[in-house]
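Here the complex is missing a single protein chain, while all its other protein chains stay put.
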Amino acid sequence: MKPLPIEVRSLACERDQRELFTAMSFDLQAGEVLQVAGPNGSGKTSLLRILAGLLPAVAGDVHYGGATVFSGRGRERWRQNRLFIGHAPAVKANLTAEENLSWLCALSQPVAAQQIAAALEQVGLRGFEDVPCHTLSAGQQRRVALARLYLEAHPVWILDEPFTAIDKAGVAALEQHIQAHAADGGTVILTTHHSLEHLEGVRCLDLGQVA
Amino acid sequence: MNWSFFHKLGSPKWFFEISGRWLPWFAVASALLLLVGAVWGLVFAPQDYQQGNSFRIIYIHVPAAFVAQSCYIMLAVAGVVGLVWRMKLADVALKCAAPIGAWMTFVALVTGAIWGKPTWGTYWVWDARLTSMLILLFLYFGIIALGQAISNRETSAKATAVLAIVGVINIPIIKYSVEWWNTLHQPATFKITEKPAMPVEMWLPLLLMVLGFYALFAVSLLMRMRVEVLQREGRTRWAREALEKMS
Partner (left out) sequence: MRRIVWLLFCREWRLAWRRPGDLLNPLVFFAIVISLFPLAVGPEPGMLRTMAPGVIWVAALLATLLSLDGLFRSDYEDGSLEQWVLSPHPLALMVLVKVLHHWLICGLAMVVLAPLFGLMLALPASVLPVLCLSLLLGTPVLSLLGAVGAALTVGLKGGGVLLALLILPLYIPVLILGTGAIDASLQGMPVTGYALWLGCLAVLSLSLAPIAIAAGLRIGVSE
């Protein structure tokens, strides 16, 4: 699937009667990486959840390839094109890494067991395929969730704090993977408190300044 | 999307102004209707040949029961409007109407129980009407409890809207099953609501009381909604100006 441009038009978000942001507009072309930055409580997660389609926006619209992602055909296409990994990794403690991944991928497109094994190897979890996830550490569980980035062919990634609980080597590998995805023409929107300045071509949206 | 923006900006102010104009009329109408209906029903209407004077409690019981049932349907309608068109005023209406409906149900239950004493010789009989009212009270409690348990205002409004819709689909089923259950377990007892045709001088005051109760409901609902709207829109200029004008 080829990524299409994303246009955010005067988006507004309100949480518990507090205005987080209003009239937010930006464009994102295929192949761009957008880091959403800002202090705690500035609405980073809310913005990502609105973009993903979990949280209704108070006002404004998001277009993907010219069609709104909030209803109709545009929403259908958006659902097939974006991958969201939130704060909670969606990893079931009582399932093994392989079972978790095969289910999470099946929610959009089923994948074969060999592919899952290969992806787990990529995130440094070789040999943990058949281990129930409650025996894994927080960082390892996060890696299980992130293995989806190696398995699913979504052009747009929306990642909320993907680097949480991950060690240095893991962060470097993930940064590389994100860059490779962008170089392939994919789009990435992510929040992190970790600096991405050393990566080329990362745009930054500072919610602390927008508000 | 533009519509929800329009509603959010346009509706509360408009509602506040228009309701301010309507409120006195509703208040006068409800006071007049209730006064005339009550005096007529309690003093001038003829005695019931079976129950004597004790039947006169229907002038409170029946209107309260009417309003209690219609209020629940109104909750569901407000829920649909709130969910489908994202109209914030519908959320306000749902939130403000639920406690009024619960009180009306409570009044209907208490008057029903008081009526039961001279009629059946006991305060509570598992009569189909009374049992349905009791269940309706529980349904109201559920809506109020869910609304209060969820702290986020939008989430709470949507969740109560879904519950009200589920409830209103269930109400006819509950009503018929309770009536059926009642005929199974209590065949051919005296029923308080199914009576031979009432003479005009009995049902006319009843009609006035029913209309008066509806007007009273409208008055209290509008007043509660105005306060809620002012609270929600406290940051806007018109709300501050309205508050200053009042004080």
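Each chain gets a letter, A and B, in the order it is written, and its residues are counted from 1.
As a convention for this text, a contact is a pair of C-beta atoms (placed from the backbone, for glycine too) under 8 Å apart; a residue touches a chain by one contact, two chains touch by 3 or more.
As the structure is a computational prediction, the values presented were derived from the model and not from experiment.
S.K.: According to the contact rule at the top, which chains on display are touched by the left-out chain?
M.R.: A, B
S.K.: Looking at the full complex, which residue from B:125, B:146, B:204 or B:223 touches the chain that isn't shown here?
M.R.: B:146
S.K.: Out of A:67, A:90, A:173 or A:199, which is the one that touches the chain we can't see?
M.R.: Selected residue, touching the omitted chain: A:90.
S.K.: So which of A:104, A:120, A:147 or A:182 would be touching the chain we can't see?
M.R.: A:104
S.K.: May I ask you to list the residues on chain B that touch the chain which is not drawn?
M.R.: 83, 135, 138-139, 141-142, 145-146, 149-150, 152, 154-155, 158-159, 162-163, 165-167, 169-170, 173-174, 177-178, 180-181, 184
S.K.: Identify the residues of chain A touching the omitted chain, counting contacts across the whole complex.
M.R.: Residue positions of chain A that touch the missing chain: 49, 52-56, 76, 79-80, 84, 86-95, 99, 102-104, 106-108, 110, 132.
Throughout what follows, only the chains that are shown with their structure count from here on.
S.K.: Using mean CA coordinates as chain centres, what's the gap between chain A and chain B in Å?
M.R.: Each chain reduced to its C-alpha mean, chain A and chain B end up 48 Å apart.
S.K.: Taking the touch rule as given, give the residues of chain A at its contact with chain B in the complex, in rising order.
M.R.: Interface residues on the chain A side: 15-17, 56-61, 68, 70.
S.K.: Within their complex, state which residues of chain B touch chain A.
M.R.: Residues in contact with chain A: 1, 4-5, 8, 86, 151-154, 232.
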